[in-house]
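To start, I am sharing the structure in question, which I have written as structure tokens.
The other protein chains are all here in position, but one chain of the complex has been omitted.
Up next is chain A:
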Amino acid sequence: MLTVLALASVVLLGIDPSQAIVIYTGWERHALLGSDVRLSCSFFSWRWTSDDVTFSWTYRPDGSKDSISIFHYTGGMAYVDNKGPFRDRLEFVGNPGRRDGSILLKNLDFSDNGTFTCDAKNPPDIVGRPQSSPLRRVPIQAGVITGAIIGVVLGLLVLIVVIYYLMRFLVARRVFSLSVSKHGKKKKEGSQQRQGPAPPADPSKVKAAASEKKKQESRKDKK
């Protein structure tokens, strides 16, 4: 779409070979520790890609004002960082003939947060603005936090429902055993799970009776 518009404007206004070079890089990237990140850079120029095309990548760490050069491609040769923080971790994966100056940053490190800037020159078309591509290292993979939040909330929900029904059940039982102590065997029909009520005389014996009933029930369940 953009190309069509550009070509249309060229036809209408006449070719102006001294237009600036336009550089494209990827957006803000987030990557995991230890992963490989491809920093892409390409450009658009009115001239044919010359043999003297150059690509330069510089890196500015977060919070710092100084940037260092980490990559340079010129005269058909790619020169990668061999002294700085990225030594042995950069690889040129671009295709200069296709105007692609991408580099591959391998094995992301703890301190690799910063902004990578790509500058491409296509002589004699050298007027252009370098483009930046920030990189952030994320400690957590996509979806882990999502799953954790959903799991916790649903788990709490299930837990609350279970506790609610458990409480209702227990309260019913306690009420039942208390009223048995007062009314004897009147409410025996209400329960289908008990072998027989043990009528305690004091409230202090209610707990013992309840545990005794539980033992009877568990014995019955095992049968």
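Quick note on the criterion: a residue touches a chain if its C-beta (ideal position, glycine included) is under 8 Å from a C-beta of that chain, and two chains touch if they have at least 3 such contacts; residues count from 1.
Simple rule for what comes next: contacts and distances are computed from a predicted model.
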Per UniProt, and picking from "Peripheral myelin protein 22a", "Zinc ribbon domain containing 2", "adenine phosphoribosyltransferase" or "T-complex protein 1 subunit epsilon", the hidden chain is "Peripheral myelin protein 22a"
Sort through A:A20, A:L33, A:V127 or A:I149 and give me the one touching the missing partner chain.
A:I149
For chain A, which positions touch the chain that isn't shown here?
1-3, 24, 27, 30, 138, 140-150, 153-154
